[in-house]
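Only a single protein chain was left out; the remaining protein chains are all shown in position.
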């Protein structure tokens, strides 16, 4: 989920950058050097996974997976997502330098929120784990869409319709992300439970 | 699946000190992002185009990238003229088309393309290794630079592992459809990828420890400042100031 | 060989991964139905794995034609239609298994072929049984040993009931027990297959013709070379290979 260059106003861009810097600093502080290799290579895996397109009726959407990032990395989501977005900007020019902060916040803040909301339940019994993993994937995208909408609204009140459209358009993505997150977390729980931070 | 089409080359821009390029790009991008008048935006786009031409990157590839990016902008062209309340330009029955919406969409388009062209010409023209070193010169935290390097290094390894898993699901007759089975399959692919990544991270960290790594990442980078770099930064600063002056002059 | 139909026919195949070096060079190869059993033995990097991937449509040739089951293959769709009829065992079992449990992985192919869940589970159980892996159903694939992964990989392929098998170094890295299980399975099945292996004794017992590759082409070598190895060294009783 990216906001393109050239749309947002100065105050929104600068607030985004400041929030992203704060989040990244918090994330880095928690990462010892022995977690950096883990975070970096997982960030690489998320980068690759975000290139996967899954079918949705006649079209396809690409995966976002910030719910999984949150559950796996906690506050580490901020630096991991910042790095992944910078790589995307350089490789594909999706987003660029001025929106890097806002886009990082859009993806990473929900990841951290969902980490606090849902990770306590992931290690509970299967039914609770399934529901909370689904909810995590769903809400993470929902919150991201809301943040995109908010960034647009703060830029220009006339962006109201377009903001609502962004949120509405992500509804099917939320449903799919819910399922993908659910199956993915169940997979990890079964195969390598130590990967999910608590 | 992942390429860096612009990184290699030997144009004037490629030879300018990366620190100067990064500084100029950041300054220029934010300045353009804050402009709202047509005059400075048109100049900004022209300067960015010039910069792309000097960087000698393949114009065809640049064009392809622009098409993708302008796809997002298209949404604004469709929605804003109908919703951006203001002076009505034209009424089609019950539907009003607003002039302000069209103006705003046009400005966004100019801005967006100018910023992206600067990104392509000044920053995408350096290898990631160089960018990492440059950022560490700008006092980015060591940990962040290191994270950046590791991520970049392993994207390609992970992408290869991804291709292999995709081959495996292909030979077993998998066809993506809008079904739960499909989503489950992709979730497993992602899960497997994450596990392989995590195991690899353990091995890499072990390799780092074996080579005496204790937490400080030392960078080898050395940059040479040449006269072109100074000329470049002078010119870019000049353009940036010019754009700011234009914005002030035509403001409101 | 006259009454046999070609089921895989490659003609004039050229292939390279990058512009500066070609892997396959005007290669021709024909494989017949009715228990054609071919062994491939060629040095590392001569393009054996590449050849298998071309047959499955995982890679596309730069030029040349591929005919499978009498149909010329051109698009991804053509290949998608025949893939389940050919079972490819990857060189590295780690690349083949991606589901959390063994049963899910073995049932993945049948499910994709439109079988119901119950049918898929039935056939998967039968296949695991046939390979002597009945206890494996709920094991975590990722935690299996190398040999176990190989056998489960074989199960994921057999469960699709393919007509031909392409086996890419099925014995490499396995201990002798697992090796003999695989040899056993091959002899019990009444199928056509192509095997890539560096193990001549294995190919001699399981195939009826052996090909090699050189300069990107297949060479059929029917002469019989007699050669003697005669050496003394320590640890001759430990499995080893000679360069």
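Every chain is named by a letter (A, B and C) in the order it is written, and numbering of its residues begins at 1.
The rule is short, and it goes like this: a contact is a pair of C-beta atoms (placed from the backbone, for glycine too) under 8 Å apart; a residue touches a chain by one contact, two chains touch by 3 or more.
Remember, predicted model here, so these are calculated numbers, not experimental data.
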item	value
Contacts of the hidden chain among displayed chains	B, C
Candidate in contact with the missing chain, chosen from B:42, B:207 or B:225	B:207
Contact footprint on chain C, counting only the chain that is left out	41-45, 145-146, 171, 173-176, 179, 198-202, 204, 210, 212, 221-243
Touching residues on chain B - with respect to the absent chain	127-129, 132, 149-150, 152-154, 156-157, 200, 203-204, 206-214, 216, 218-220, 222
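The rule is simple: only the chains that are shown with their structure count from here on.
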item	value
Sequence positions of chain B contacting 2 or more other chains	188-189, 191-192, 195
Residues of chain C engaged with two or more neighbouring chains	100, 142
